[in-house]
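Below is a slice of the complex: some chains, not all, each in place.
Chain nomenclature is as follows: A and B, assigned in order of appearance, with residue numbering initiated at 1 for each chain independently.
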Amino acid sequence: MPPSPVAVSAALNVVEVAAVLAFAISGLLVAADKKLDAVGVCIVAGLTAFGGGTVRDVLLDRRPFFWVERPQWLWGVLLLCVAAMLVLRARHFAVTRKAILWPDALGLGLFTANGTQAAIDLNLPAVVCVLMGVITSVFGGVLRDVVCNDVPEAFSDHRPYAICSFVGAWALIAAEAAGWSLWASLLVATALTASLRLAAVHMNISIPPWDAGGGGK
Amino acid sequence: MPPSPVAVSAALNVVEVAAVLAFAISGLLVAADKKLDAVGVCIVAGLTAFGGGTVRDVLLDRRPFFWVERPQWLWGVLLLCVAAMLVLRARHFAVTRKAILWPDALGLGLFTANGTQAAIDLNLPAVVCVLMGVITSVFGGVLRDVVCNDVPEAFSDHRPYAICSFVGAWALIAAEAAGWSLWASLLVATALTASLRLAAVHMNISIPPWDAGGGGK
């Protein structure tokens, strides 16, 4: 029996909420590193949290946005930022920087599952669904880095990031094609993406560079 | 009696026109500073002038854009750029840089009122309306700085900018909730935002830094 539209919608929302918080924290720390002012910290955190999903929704022409339908999440991110600025001190940063790996990997997995599923619901071709999963999970961070005037980490640090999302998104499509339930499929895609990311970081795996580039200058 | 849709539309248009010009001049001067070529100057001026409102309209899924409905404004900004490049000389720049504070503050106020009102017209939640006001007024400048390869001034110069827009947008919502007329509400929001910005600059008020960031590196 296919899950009802309501169940699909509920599943996507739970996933989206958890991912939003994880990414907001990630944006917060990068903004702090860049010494943005309090306003910049809040906007960059919000952009990281909502940016990927919003770009996906603009591309898919979906309205209302998650954060329009549930404006309490805008308040949530704002409060998170204010709280962080009151509580977090320099000595917490080394710890937090290490701790950020986990919410960030989880956010990557959650947004991959959520973004891919949103495109599947619209019956788009598989490769487009995968692309939407990657955009949802990676473009929050890309916008964060573009606004902070960095080359996006996801494109340049030679650590698997977008590629974990790419694999996880295909896993979601494969699982649903194999007849798995929606929840199981979303769970597997999220877990696979997050695990790949964590494994890559802990095992120090790096994406092979394009050595042609070495003499390109 | 609520204002007719035509009156609302007329009010918004007058406001938008004035703001477009103010922001185009602001973009023009930044582009000149960055030594962009003539084409870059025109595009950056246009992006600063139309960028915030266009991002808002894309997010709100409003069509046609202001500048599609009234294409003469594209010509207007183009002519403004050509005229500025013919007339403005280096010795005018110090003066202009000081003078820019005023149109920029006015544009901030006008776009805040206009962007917030556009979302109110769609019956969106208050916090989303405020966010749209901030995006409309601030994202032209953000796009300008991103394209010019700077960290957006609005996020990093520790001078109140987006926060003035934030306050002005809430004032608009409060005024309309209190039953004020549309015109009075728009006027108050515009004046409040612009005054806050000017006061902040002249009184040298700065946003408290997040001191945790100091030892973050």
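List of remarks:
As a convention for this text, a contact is a pair of C-beta atoms (placed from the backbone, for glycine too) under 8 Å apart; a residue touches a chain by one contact, two chains touch by 3 or more.
In this text, all values refer to a predicted model and were calculated from it rather than measured experimentally.
Each protein chain is a copy of one sequence, and the assembly as a whole in this entry counts 3 such copies (shown in place: 2).
Convention: only the chains that are shown with their structure count from here on.
Interface of chain B with chain A (complex): residues 58-59, 61, 124-128, 131, 142, 146, 149-152, 154-158, 160-163, 206-217. Remark: chain A residues 31-41, 43-44, 54, 58, 61, 63, 65, 67-68, 71, 74-75, 85, 88-93, 146-149 touch chain B in the complex.
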